[in-house]
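Only one protein chain is missing; all other protein chains are in place.
Up next, chain A:
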Amino acid sequence: MKKRVLILWLACILVLVPILMIGLWAVAVKWTYPALLPTRYGWMYFHRAYADPNFWPSIWNSTLIAMVATFLTLAIAMPTCRFLTLQNFLPGRLIEFVIYLPMILPAIAIVTSTETEFLQWQISGTYFGVVILHVFFMVPYAMQILLESYRKLGTNYQLLAHNLGANSWQAFWHVTVPLLRPGLIAAASLSYIISYSQYLPTFFVGDSNIITLPLLLIPFANNGRFGVGSVYSLIFIATSLVGVGIITMIIGGRHGIKRQKY
């Protein structure tokens, strides 16, 4: 028991301490060596971040792109996973390899070559182009989760629904989606966070027209400007959590699945 409590505390520390550090940096007006804690606190960096003309546009762009990309990802992943679950002529290992392929290939190679193509198609610098490239990186994660969800669900519930008189849409909406809900929420949440945190795809394909939170955050972090960088990090964490909460509410939350009593 003591060992378990110790491990739990260790896990909490590993998660919370970095956030605490970010919080400290965000309000540390003066913090120099050899001081262990900031010597002067203030909201200076918050004011600087807020004063940036790209502050609200970056939050809006990140949220909009992530929302659209998430639902597009689900729209692609769901029927694909259903098909892959029902078919029996493709080996399982091949399916997994194909799903993982976008993750194995070097991201910089994909992003730069995609930018070259998008320039020819004249969708570089557009929201559409950015969403498409985000979806490319999100689909493998969504499919990995949904494939497992579909495998666990099987086909019997849907067949039963048909037998009781439901048509395909009714069976999907009233039976499949509610039963897949936990998997959908997990896939959507992960996809949202992946899109929200994309830097290179947005930097290249966005063509400086589309500014998102990572595009503001990362230059500050790279240049050692921890104060403003920390402020943007806190905003990033808060707004991405809000986004995930909204997605969860849209998909429907966890209502209706009661835990087994005995």
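One rule holds for everything that comes next: a residue touches a chain if its C-beta (ideal position, glycine included) is under 8 Å from a C-beta of that chain, and two chains touch if they have at least 3 such contacts; residues count from 1.
Convention: contacts and distances are computed from a predicted model.
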Item to complete: Select, from "Xanthine dehydrogenase, molybdenum binding subunit apoprotein", "Cytochrome c", "ABC-type quaternary amine transporter" or "DNA replication and repair protein RecF", the UniProt-recorded name of the complex's unshown chain.
Response: "ABC-type quaternary amine transporter"
Worksheet entry | Contact partner of the left-out chain, one of A:Val175, A:Val228 or A:Val244 | A:Val175
Worksheet entry | Hidden partner chain, touching residue among A:Pro34, A:Pro53, A:Gly165 or A:Gly224 | A:Gly165
Worksheet item: Who touches the missing chain here, A:Tyr157, A:Phe172 or A:Tyr199?
Response: A:Tyr157
Fill in: chain A residues that touch the omitted chain in the full complex
156-157, 159-167, 170, 174-175, 178-179, 181, 256-261
